[in-house]
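Only a single protein chain was left out; the remaining protein chains are all shown in position.
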Amino acid sequence: MLFFLCFALFLIGLYCVLIKKNLLKIVMGIIIMEYSVNLFLIMVGYKAGAVAPIVTAGVEKANFVDPLPQALVITAIVIGIATLALMVALCMRVYDRYKTFDITKIRRLRG
Amino acid sequence: MTLIVKVIARVVSPLIMVFGIYMILHGHLSPGGGFPGGVIIASAFVLLTLSSGKEVAYQKLKESTAAVMESVGALIFLILAVLGTIFGGWFFLNFLPKGEPLRLLSGGFIPLCNIGVGLKVGGGIFAVFLTLILFRLSEKGEGD
Partner (left out) sequence: MPEIELYLLITLMIVGALVAVHTRYLISAVISLAVVGMALAVAFLYMQAPDIAITQIVVEVLALVILIIAVSIGKEVMDIKGKWEILAIGVTAPFVVIFALFAYRATSQLPPFGSPLMTVSQHYVQEGLKQTGSANLVTSILLDFRAYDTLGEATILFTAILGAFAVLRKIGRKGK
């Protein structure tokens, strides 16, 4: 049931990208999809009753959660902010040229 | 921004940077590493820009210097990888000696790699933030 709730969050983001007409709302929908995917990856690697994967003094072999999805998600979060910066730069250029954020009015590709 | 915000931001911003450097250097002992440490260093400069205006932040770190910082971080990472090929068998071989665990100088070349990654992430994110601010200010036609 938890996995399905996480996927429902992804579907909310997808709905926002498909329906909305404001360019910034579409960007926010993409961010919601990124959050849900990172949450899903960590949920797959969770082990009930285990501790964080950091070896402390004196304790050698404890019960650790899965460290591999955590390594992937750290890079995914930082890549997410770089793509957000690129998307916002593109939105600024579009506003500079067309003076609106409405996607139904941004039509012609003027050379 | 009011005077209180400016003074407090100028006092707090070096502390944030020290925390970011601590997180980069202790990446192999406690949670953190190169990625959060680099973003924390970038957010120290972002705090300066938001509170005191872009002139003050521009004096401390120009955007061209931030771009150079990013490239230097990537070069450190790549040179360490190629040195692994020269000293051992394969790409990214851990060629420095691994000390005893839970010391600062342990883990081979992992602290050096963390420094490279931290410089890259921090410099890159601050450079793109400053570019967004400059573009917006120049198209509105007013200073800040």
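Per-chain numbering from 1; labels A and B assigned in written order.
To be clear about the criterion, contacts are C-beta pairs under 8 Å (C-beta built on N, C-alpha and C of every residue); 3 or more make two chains touch, one makes a residue touch a chain.
This is a predicted model, so every value here is computed, not measured.
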item	value
Hidden partner interface residues of subunit A, rising order	2-9, 11-16, 18-22, 24-25, 27-29, 31-32, 35, 38-39, 42-48, 50-56, 60-61, 64-68, 70-75, 77-86, 88-93, 95, 100-102, 104
In subunit B, positions touching the absent partner	23, 27-36, 39-40, 42-43, 46, 50, 67, 70, 74, 77-78, 81, 91-92, 94, 98-99, 101-102, 106-108, 110, 113-114, 117, 120-121, 124-125, 127-129, 131-133, 135-136, 138-140
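We take it that only the chains that are shown with their structure count from here on.
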item	value
Approximate Å spacing (C-alpha centroids) for the pair subunit A, subunit B	22
Sites on subunit A touched by subunit B in the complex	52, 54-55, 57, 74-75, 77-78, 81-82, 85, 88-89, 92, 96
For the subunit B and subunit A complex, residues of the former touching the latter	30-31, 33, 35-36, 39, 101-102, 121, 124-125, 128-129, 131-132, 135-136, 139
